[in-house]
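== subunit A ==
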Amino acid sequence: MNYTFQFGEVMAELPYLLGGALVTLQIVFFTFFLGAVLGLMGALGKVYGPTPLRKAISAYVIFITNTPALVQIFVLYYALPDAGILLSSMAAVLIGLTLNSTAYLTEIIRAGVVSVRQAEMDAAIGLNMTRLQILRYVMLPHIAKTIFAPLSNFFIWLMLGSSIAALFGVEELTGRAINVSSVNLRTIETFSVVAVIYIGLTLIASMSLALLGRVAFRVKARVF
Partner candidate 1 sequence: MFERLLFEAPDFFTYYNVIFLLEAAARTLGMTLIGCTVGFIAGLLIAVLRQSVNPWTLPLRVIAIAYVETFRRIPFLVIIFIVLYAIQPLMENASLLTIATIAICLVSTAFLSEIVRAGLESVPKQQIEGARTLNFGAARTLWYVVLPQAWRVILPPAIAFAVMFIKDTSLASHIGVVELTFSGKMFVNRGFSPLLGFGAVLVLYFLLSYPLSRLGTYLEKRLDPSRRS
Partner candidate 2 sequence: MTHLDVRDLACSYGSEKILKGVTLSAEKGEVVSLIGPSGSGKSTLLRALVGLTLPSAGEVRVAGKAVDYSSRKSVRELRSQLAIVFQQYNLFQNMTVMRNVTIAPITIKKRPKAEVEALAAELLARVGMEAKHDAYPEELSGGQQQRVAIARALALQPEILLLDEVTSALDPERVNEVLDTIRRLTDEGITMLLVSHEMSFVREVSTRVVMMDDGKVVETGTPSQIFDSPTHERTRDFVGMILKH
């Protein structure tokens, strides 16, 4: 075997690939923030809600976190049309990933909520703080500190996991890599370049998150 690497044709497609990275970022930000809002509601519901709601949320989290996102999206994309709901591939992927981020973020945020110590809550009540003040000054700083690291890890996980969108024809970074390599037939080169772009994206994300954590929450996060 005498394989010669040729990156020329791949590099010509770099702007197209970077455009795909932008689509990846859009998917990640959309599903992360929507998942965070729903996850916060889920976490509060799971800690403070009535028993049936708590059980329903638990069941949802357990089901989603114990089955592959890929197969969940298969169901959304291929089975829902039977019920008269036709989703575009992008919509199916966004819904599927949001279902997942909601489940994982519910668990992460819940762990943060229960980490607030009763002693601190008692002290706050003793100081005659209002419920809003307690949330703002006692609970939130504590929760932020506890969940920051798992939240950052999940963000990176989502960035990598969003590549499954390619399997539904969404033209994000991996999807565009498949397109490029099926034309230039330089699969290894194309995917190596894409791998480097992913490494760059996740490194930037890790460093920004570490910086954010240090400035906003005084969390000492490490990138490596």
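Definition applied: a residue touches a chain if its C-beta (ideal position, glycine included) is under 8 Å from a C-beta of that chain, and two chains touch if they have at least 3 such contacts; residues count from 1.
Criterion applied: all candidates are chains of the complex that A comes from, given by their letters.
None of these values were measured; they are calculated from a predicted model.
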For subunit A, as assembled in this complex, the candidate in touch from 1 or 2: 1
Contact set on subunit A toward candidate 1 in their complex: 1, 3, 62-63, 65-72, 74-75, 78-79, 82-83, 156, 160-164, 166-167, 174, 177-178, 181, 187-188, 191-192, 194-195, 198-199, 202-203, 224
